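Omission of a single protein chain aside, the complex is shown with its protein chains in their original locations.
Chain lettering (A, B and C) follows the sequence in which the chains are written, and residue indices restart at 1 in each chain.
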Amino acid sequence: MKSFVLRNRTLIQSSAGLLVIFVAAILLSPTDLRTDEVLFLKADNLTNMLRVSAPVAIIALGMTLVILTGGIDLSVGSTLAFCSVVAALGLSEWNLGIFAAILLAILAGGAVGLLNGSLIAWLKVQPFVITLASMIGVRGLTRWLSNNQNIQLRTAGEVAVRFFEFFSQKTVMIGLFVLLAAVFALLLSGTVFGRYVRALGDNAKASVYAGLPIKRVQIAVYTLTGLLAGLAGVLTCARTTTGNPNDGIAAELDVIAVVVIGGTSLAGGRGSIVGTVIGALIIAILVNILGLRNVGANEQLMLKAVIIVVAVVMQHQRTSS
Amino acid sequence: MKSFVLRNRTLIQSSAGLLVIFVAAILLSPTDLRTDEVLFLKADNLTNMLRVSAPVAIIALGMTLVILTGGIDLSVGSTLAFCSVVAALGLSEWNLGIFAAILLAILAGGAVGLLNGSLIAWLKVQPFVITLASMIGVRGLTRWLSNNQNIQLRTAGEVAVRFFEFFSQKTVMIGLFVLLAAVFALLLSGTVFGRYVRALGDNAKASVYAGLPIKRVQIAVYTLTGLLAGLAGVLTCARTTTGNPNDGIAAELDVIAVVVIGGTSLAGGRGSIVGTVIGALIIAILVNILGLRNVGANEQLMLKAVIIVVAVVMQHQRTSS
Amino acid sequence: MTDTSTTSEKGPQPILRARNVGKSFGGVHALRDVSIDVYAGEVHAIVGENGAGKSTFGKILGGAIPADSGSFELDGRTVTICNPIDAQQLGITIIFQELDLFPNLSVAENIAIRNLAYSDRLLVNRKRMAEFCLPMLKRVGLDVDPGTMLGDLHLGHQQLVAIARALSMNARVIVFDESTSSLSDEFVENLFQVIDLLRSEGIACIFISHKMEELFRISDRVTVLRDGEYVGSRPASELPQDELIGMMVGRKVSEQTRAESHAAGEVLFECTGLRTRRLHDISFTLHRGEVMGLAGLIGAGRGELGKALFGLTRIVGGQMSLESRPYLPRSPRHAIELGVGLVPRDRKTEGLMMQMSVRDNTTLASLSDLNALGLIRQREESTVVERVGTQTRLRASGAHAEVSSLSGGNQQKVLLGRWLLVEPKVYFFDDPTRGVDIGAKHDIYDLIEQQAARGKGVLFVSSELPELLRCCDRILVLNQGKQVALLQSDATSAEEILRYATSQASQAVAS
Partner (left out) sequence: GSQEQAATKRLVVFSQCNNAEPYRASQNERFQELFSKHPDIKFVISDGQADASKQISQIENAILQKPDVLIVAPLERSALSGVMGEAMAAGIPTICLERDIAEPNYTTFVSCDNVEIGRLAGQFIVDYLTKKNGAAQGVFVEISGMQGVQAAKDRHDGAFEVLQQHPEIKVAHQATGNWFQAEAMARMEEALSANAEIDVVYAHNDPMAYGAYLAAKEQGRHEEIAFVGVDGLPHEGVKYVEDGILAATFEYPLCVDKAVELTVQLLADKEFTPEKTYILESRSILGKAD
C-alpha cells in the first residue's frame, strides 16, 4: 500500500490539485438568479465544458507520447486546421461520403505526422525544428488548399449536414475522448511500444545499445499525434460546420500546457496519460469558470498565466521532495 | 591551422550556407528593367532588409544565451509588444521625455525577463512552462494596458516625432544590432559569465558541484533577453510610430528559428553569437528574396518550411560527422 | 559555524573527523552512525560491498547531499557542510564516481571553472588559464592541448582532467570515488604517483575502490563499511586480504583460481582482416564455449571492436562470420537479431534508463519474448525479473525501485541481467566488473563461465589483467588499433601482456 502511494504520488497529488480547482470552481461559480442553481455544476455546463476542450485534450494524448520520447510537436495546430479544411472540402466539394471524408482527413493528419516523424528519425534534426517548419508549411498549404476561404458545410448538402450533426454531439465528442484516453493509457502502460516510448525519452543512447527500434518508435509517436490532430480537425470542422484555414493557431501551446500541467516532464521519460487527462480537466475548468464569471479577456490571460505556474509548481514540489 | 578548422567547423560551414543563399538570392533576384541592376543587391534593398530583421535579430542575441544554458524563452514576442506599448504610452499619454520613455520601456522588458529568470531559478520549473505562462500573461497585460487599441505616436507631439525619426533610421537600427552583436559575442566568448552560460547548458549538475552561481546566471540570461526584447519593442514602436498590443505575435518562433539555424543546439552548451548573426542573415535574405519575387503568401510559408529544414540539416551533418 | 573543542590527548590530530553520520533515502538506511577519522598525509581507503554506503559518505563530505544526522570536525573545529561550495571552501573536494565535467568546454576551462567562480575578474584570459592548467595536467600525467574539447577525450583521460581540477583547488581532503575504475593500469600507476605526491604534501586522500591490489598498494589505513554501518578501521599493513574481505562481506569468499574451460572445437564466430576507422586488420576465431579476453591500454581499440561487432561503427574492410554465415550488422538491433549482444561499458550513458524501474530495465531488450499482441505479459515478466535478480544477486528494494536509487554495483547487475535475458550467441562484455564489489565480481565471473558452459562465445574486455587471466581461455592484445598478440592465458603472464600492450614496435606500422 505504502509503495503504491509512493509510486503514484504524482498522480495522487495531481488529482488533489484537480479536486481543489473543482471545489474552487463551485465556490466561485455564479448561481442562476431564478433557480439558485450553481451554474458551474449544471449538467449542460459541465458537458459543454468537456466538449469544448475535447479537441485539445485529444491531441494532448498523442503529445504525451511525443514528449515522453523527449520530443515535441509544434505542428498540431496547423495540422488540425489542415484536416478540418480537408474534411470540409471532401464533403462540400469533392463529394465524398461521410466515411471517406473523415478517413481522408484523419489520414491527412497522419501523413503530416508521418512526415514529421520520418524527418526527425532519419535526418536526426531536433523535433522542435522539424515541427516548427511543418507548423509553418502546413499552415501555408492549408490556406492555399482552401483558397484562403472558410469552407462552409451548412449549405453544402445533406451529407454534410448529417456529418456535422452527428459529430458535434456531446456524446460523440466526449465519448471519443474518453475512449481514446483509455486506449492511450493502455498503450503507454501495458504494451511493448509504451515501454519503448519511455525508454527512448529516458536515455536515447542506451536505447540504441539495447537494440530498440528507435526510428519506428519516433515515427509512430508523431504519426499517432498527427492522426489525433486530424481527428481533432474533423471534430472542429463538425462543431463549427466550417473548415477554417486559420483554426488552431497557437493550439500547440494549449496542448503542451495540458500535458505539462498533467505532470509530464519536457525532458522526456516521465509522465502519464492519466496526468494528461487531469491536466486537460484543470485547464477546462479554469477556462469555464473564468468565462462563467465573465472575467475580461485580458484579465483571463493574466490569470491563466498565474494558474499555469501555480499548477506546475505544485507538480514540481511533488517530484523533487 | 587544422585544429582551427576543426574547432570552427560549424561556423565555417554556416558561413558557406550563408554564401550559398546569398548567391542564390542574386541569381533569383529580379532586375531593374531600365538599369539592369540586380534589385537584391541595391544598397537600399540590402539596408531595408537588415533593418526589417533587426528586432528579431536583436532578441536572438539574448535568446542564444538562454538556449546555451539549456533554456528557452517563449515570452519575447509578448514582451516586445508590451514594451512597444509602454514606450508609446510613455510618449503620448504619460508625457515622459524621449529618454525616460525609452528607459522605462526597456526596463519593462528587463522586468519581464527578471521575473522569468527568477521564477525559473527559484521555483526550478522548466523554462518552457514559465515563459509560456509569461507569454500568455504579458500579452493580456499589454492589451489591458493599451485598452486593446493601437497607441498612435504620430499625433502625440514633437517629442514623439523626434523619437521615431531618430530610432527608425537605418543607421540607428542596424548600428544598434551590430554593436550589440559585438558586445554579446565578447560576453559569450571572453567573459567569465560567458563560460558559466556554456557550462550550465553543458552539464547543469556539474555546475552545481562546481559552485557556479547558477541562479544568477539564469536570472541574468533571461533578464538580458527581456531587455533586448524591450529594445526591439522600442525600435518597433519608433519604426511604426505605433504601440500595437498585437505586435510580435509568434515572434518567439522566428527568434528561435534564427538561433537554431545559426547552429546553436536546443539541448544547450553548443552555439555561438556569430552563428546567430549568420542565422539572422539567412532568414533575412530568404524573406527578402521571396518578397522581391512577389511569391504568394501561402507559397512563401511552404518554402520557408523547406528552407528551415534544409538549413538545419546542413548544420546537423556538420556536427555529427 | 566554528566551535573550538578540546584537543585529544595523544597522537596526531585528525584533520577531519566524521561523527555519527547517518543518512537514509526513503526507507533505505544508506549510512547509520558512521564515525571516521582521517589524518593529514594519509591515504584512507573506504571499502565495502556495493550499496555499503561509500559513495553516500563521499557525497556528504563533498556537500553534494546533506547528512540526516551527525557532525564533522575539521582541525578540531565543528563545521557544517551544506553544499559543494561549503565543502570546497573547507578544502574538501570529491572526484565523483560519475564524472561531473563539461564535455563542450575545453580541458583548460574544465580545470579552471571553479577558480573562475572565485575570481572577481570579468574577462577570461586564455593564456593565463592555460598556464594555470598545464602544471596540473603535468601532475596527473596527461599530455593534451588544454584547448581540446573535453568531450573529444577518452573517458579515462576525462577522469584525469577531473583529478587535475581537484588538484587545482588546493584541497586538503580529496575523495576519490572509484577514480581508477575507468583507468587502465598505466594510468592507475600514474594516479598513484600523484596520490603519493599528495600524501607527501600532507593532503588526506580518501580512496574508494573495489580493487584489492590497489588498496593494498596505496592505502595507509582501511575503513570497512557494511550495509551502511561502520565495521572497523585498520592499518592496511596489518590487514590480510582474507580478513578484509571477511569484514566487508561478512562471510568467506574463496578466491577461486582459473575457471574450467568450456571451449569446444566448433568455430562460432570468425573475424578476418576487420578494419574500421580506428582498427586495422583484426583476425581471430571464437569457438563455442570460449572466453576470449581483450587486453590493451586505453584507446587501444577494444571498445571500438565491440562497436564494430555491434553495428555501431562503420566497417571499412574485412569479413566477419557467425556460425559460418556472413555477419555484417547494420545496427545494434540487427546485431541482436543475428545473435550478438554487447554489455556496454558506461552504464549511465549507454546502459540504463535511470528513471525507469529495475523491472523495466531488465526486460527492455527482450520484451519480444513477453509480447502478446503488443501487450506485455505482466505476470511472466515479474517472474523473469525475479529470477534474473536472484541469478545476479541483485540488491534492490524491489522490482519497482528506480534504477537511479541503486548503488553503482547493483546498477551494473541490472544491466547484466538485461543481457542474460537476451541470450545472444556471442557476448561482448565491455568491462563488466567496473565498480563491482569483490563478492559480486566473482558472481560475474561465474555468470560468464555459465554462459560459456552453455556454448556461448564470450569476448571479455577488462582493464584488470588478473581478471582476464582468471576467466579467459585466450587473450587478444590490441595496441593502437592493431592486433599485436593472441595469447593462451595459461601460458602467459601479466607482464607479457603488458609488454605487448605497451610496445611501441607497432607504432611505425601504424602511421
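Going forward, a residue touches a chain if its C-beta (ideal position, glycine included) is under 8 Å from a C-beta of that chain, and two chains touch if they have at least 3 such contacts.
Quick caveat, the model's predicted, so the values are computed rather than measured.
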Legend entry - Of B:42, B:124 or B:215, the one touching the omitted chain in the full complex: B:42
Legend entry - Which of A:14, A:126, A:240 or A:272 contacts the chain that the document leaves out: A:240
Inset, instruction - Tell me which residue among A:146, A:207 or A:225 touches the hidden chain in the full complex. - result: A:146
Inset, instruction - With the missing chain put back, which residues of subunit A would touch it? List them for me. - result: 32-34, 39, 42, 44-45, 48-49, 51-52, 55, 142-143, 146, 148-150, 152-155, 168, 236, 239-242, 244-247, 249, 288, 291-292, 294, 296-298, 300
Legend entry - Absent-chain interface as seen on subunit B, which is shown: 30, 32-34, 39, 42, 44-45, 48, 52, 143, 147-150, 152, 154-155, 168, 236, 239-242, 244-247, 287-288, 291-292, 294, 296-298
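The rule we apply is simple: only the chains that are shown with their structure count from here on.
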Inset, instruction - Could you put a whole-Å number on the gap between the CA centroids of subunit B and subunit C? - result: 45
Inset, instruction - Report the inter-chain centroid distance for subunit A and subunit B in whole angstrom, where each centroid is the mean of the CA atoms. - result: 30
Inset, instruction - Send over the residues of subunit C in touch with two or more other chains. - result: none
Legend entry - Residues of subunit B touching at least two other chains: none
Inset, instruction - Spell out the part of subunit C that touches subunit B in their complex, as residue ranges. - result: 62, 64, 83-85, 88, 96, 99-105, 109, 113-114, 116-117, 119, 121-124, 145, 147, 149
Inset, instruction - Write out the stretch or stretches of subunit A touching subunit C in their complex. - result: 3, 6-7, 186, 190-193, 195-196, 198-199, 202-203, 205-213, 269-270
Legend entry - Residues on subunit C engaged by subunit A in the complex (per definition of touch): 26, 310, 312, 331-333, 335-337, 342, 344, 349-356, 360, 364-365, 367-368, 370-371, 374-376, 378, 398, 400, 418
